[in-house]
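Excluded from the complex is one protein chain; the other protein chains are retained at their positions.
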Amino acid sequence: GADLAAYCLMLGDDALVLAQRLIEWCTRAPELEEEVALANLALDLLGQSRQLLTRAGQADGTGRGEDDFAYWREDHEFRNVRLVEGPNGDFAQTIARLLLFSTARHALYERLAGFADPVLAAVAARGVKELAYHREYATSWTLRLGGGTEYSAERMQAGLTAVWPLLDELFTAHPVEIRLGADPAELRGPVLAELAEVITEAGLAVPAAAPMARVGGRAGRDGVHTEALGLLLAELQVVARAHPGATW
Amino acid sequence: GADLAAYCLMLGDDALVLAQRLIEWCTRAPELEEEVALANLALDLLGQSRQLLTRAGQADGTGRGEDDFAYWREDHEFRNVRLVEGPNGDFAQTIARLLLFSTARHALYERLAGFADPVLAAVAARGVKELAYHREYATSWTLRLGGGTEYSAERMQAGLTAVWPLLDELFTAHPVEIRLGADPAELRGPVLAELAEVITEAGLAVPAAAPMARVGGRAGRDGVHTEALGLLLAELQVVARAHPGATW
Amino acid sequence: AELEAHFDAVVGAEQRIEPRDWMPDAYRATLVRQIAQHAHSEIIGMQPEGNWLTRAPSLRRKAILLAKAQDEAGHGLYLYAAAETLGVDRAELTEKLVSGRQKYSSIFNYPTLTFADVGVIGWLVDGAAICNQVPLCRCSYGPYARAMVRVCKEESFHQRQGYELLMTLMRGTEGQRRMVQDAVDRWWWPSLMMFGPPDGDSPNTAQSMAWRIKRHTNDELRQRFVDMTVPQAEHLGVTLPDPALSWNEERGGWDFGEPDWSELKQVIKGQGPCNAERVERRRAAHEDGAWVREAALAYAAKQQKQRGTEK
Partner (left out) sequence: AELEAHFDAVVGAEQRIEPRDWMPDAYRATLVRQIAQHAHSEIIGMQPEGNWLTRAPSLRRKAILLAKAQDEAGHGLYLYAAAETLGVDRAELTEKLVSGRQKYSSIFNYPTLTFADVGVIGWLVDGAAICNQVPLCRCSYGPYARAMVRVCKEESFHQRQGYELLMTLMRGTEGQRRMVQDAVDRWWWPSLMMFGPPDGDSPNTAQSMAWRIKRHTNDELRQRFVDMTVPQAEHLGVTLPDPALSWNEERGGWDFGEPDWSELKQVIKGQGPCNAERVERRRAAHEDGAWVREAALAYAAKQQKQRGTEK
């Protein structure tokens, strides 16, 4: 129960926090078609997070709902990886993060579609289709920017370099994952290979940047985040918290 | 009692909100000397607001303290003018806002130094010296940017044009001000003359922009603000509100 | 002259003019202006509500609001496409928007100050838009009429969602009810002004009606909106901020007060509370995205060239 709940929070928080970042693009995208597409990705992730957070509240026996988790936890109770919480940067950096996240999450959902918990398995089974589209979207823009103008290639390379140190956390097992038989280290090889293929096809270099250091061995999955998360949550939670007990 | 409290909130909120905006410059100023100077201005304004909010809580009989007002009111309960709440813009726009605000507030404090309420009179008497420095600082940068490079003159002109429509609200009387015999309309002439002198000396044009429309006749002094205030307060209040009843 | 006679006959017979048909220059110009302004309004209209996307107080409301913003971007896309059938292009229209040479609905120059504004915009602003737009589904220009059918369907959905949000809030805490009343107080008059100036001050109405672009005068639509909205307000339990509002038994409609046309004129002239920031946001997005659009074009060109070489 507790492990399943913790795992649902990890995956649910990843989706929620990345959705919040994508939402920030709304009314700021480079083209109306991208407004529509980015909103689509955010809606998919938001949907996944709602199911996962709901499942967490069932599994931990507290009966907490999706909004209890989203609006009433403090920063250190969030379990997302640090990759998803930083500011968007420019469009290229947004695409770079999306490429890393969607490739890794797609590979994970593929495995989880056969997971013991039927609810999580169902989220994964549906999510794998959505993530395939996200990966496709990120890949196509990586190719366009990498193969577009000199400037766009430079931005795309800089975007990849900026987010690369945060990739490793997606493959670093938390004890909960080990106990559930879902060691993300297994994804490292295949995901890196997929990413290398796309990046190379885009005419760019796979960044050599080493993983970002942890803090006393802890990182996002342990509730130790970057400074960006506190500000993100301050905004996300402000209205809900101004009206305790209200229904919306 | 109620009128004095309302008036202290108007002036205290002006100072608090502008201090919060100036604080955002910290670690982002164009030069270390400006880091020090902008922090100085913010500290002065913060000090004024603390005294004014404290006085408001005495005058309205509720005994609320400065932090009750700063952290536990909602957006629509803030009484500051819209001029002080918008994002900083670039350094030139920050200076432009500071020039308008400090010139007007200096003129007001000069008059209020003889105000009936001894506490407010004392705040004004001390504030008039602080504001003289703020005005001096804003004036010297207006001259430097106006008379510096072609680019800086352009930025300074754009900064003035951006904030100018918000100036008028400082001279638009609220019924409370009328009842207290502190009609700010009296400041309009002298303040505009002072501003025109500085702007002309800087080689720039006094903007012709008309005042920003109100909403159904209401604006900042009535609690009808811009979209910027809600986000500013979300950040300002987040930690205090996460710990109701705590002492810091 | 024969062409013109044919055009007049088609319009008179309530049939549709299509892009390939001959049309008078003034008809084309009127349509381009109106459709562009309508498209711009959809895009700029994403901003006031978009202001609450990151802060929506439940994940369900966040998803609903995001889907609505997405629909509005979609409406903008159909409408720009409809305008393009008249021989202008989207990039050119966007240029005119961001340089302030083309307008959008003035309603979006008011700020959204609480989450209840999202509901009130759905109820009143989308409601007024629907009153304006339903007749456009029968507009004489085919592509515009067809776009409006889809737009109106989605707008009705948004309006119901807005009203439902308000019902939830009115059944909620005191703070929530206060938010709703406050939002209604701020949006009521601007919503009435969405129908344009009084008929006496609206010189273009007659021609637009003759061309079957417009079907009703501003004042007719405004009255229809008030008559529809007053009972909804009662059902909701909010007070509309107009002391002159009273049922007129004789003509079977609601009498109401005069909007503050001078405030509307200020907003139209560019001095509204949000004019500068709305256009600036759109301009910044457009400029910041220029390198992305260029890259996409350059990439497509390279791909096409390569495909040519491979043949």
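As written, the chains take the letters A, B and C, and residue 1 is the first residue of each chain.
Here is the rule we use: contacts are C-beta pairs under 8 Å (C-beta built on N, C-alpha and C of every residue); 3 or more make two chains touch, one makes a residue touch a chain.
Values in this document were obtained by computation on a predicted structure and should not be read as measured data.
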Check: shown chains touched by the absent chain are A, B
Footprint left on subunit B by the chain that the document does not show: 16, 20, 23-24, 26-36, 39-40, 42-43, 46-47, 49-50, 53, 66-67, 70-71, 90-92, 143-145, 147-149, 151-152, 155, 235-236, 238-240, 242-243, 245-248
Logged for subunit A, residues touching the omitted partner chain are 75-76, 82, 162, 165, 209-217, 224-227, 230, 234
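In this section, only the chains that are shown with their structure count from here on.
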Ranking chain pairs by how many C-beta pairs touch, which one is first? A-C
Subunit B-subunit C separation of Cα centroids, rounded to whole Å: 36
Express in whole angstrom the distance between the two chain centres, defined as the mean CA positions of subunit A and subunit B. 41
What positions in subunit C touch 2 or more of the other chains? 55
Touching two or more other chains - residues of subunit A: 235, 238, 242
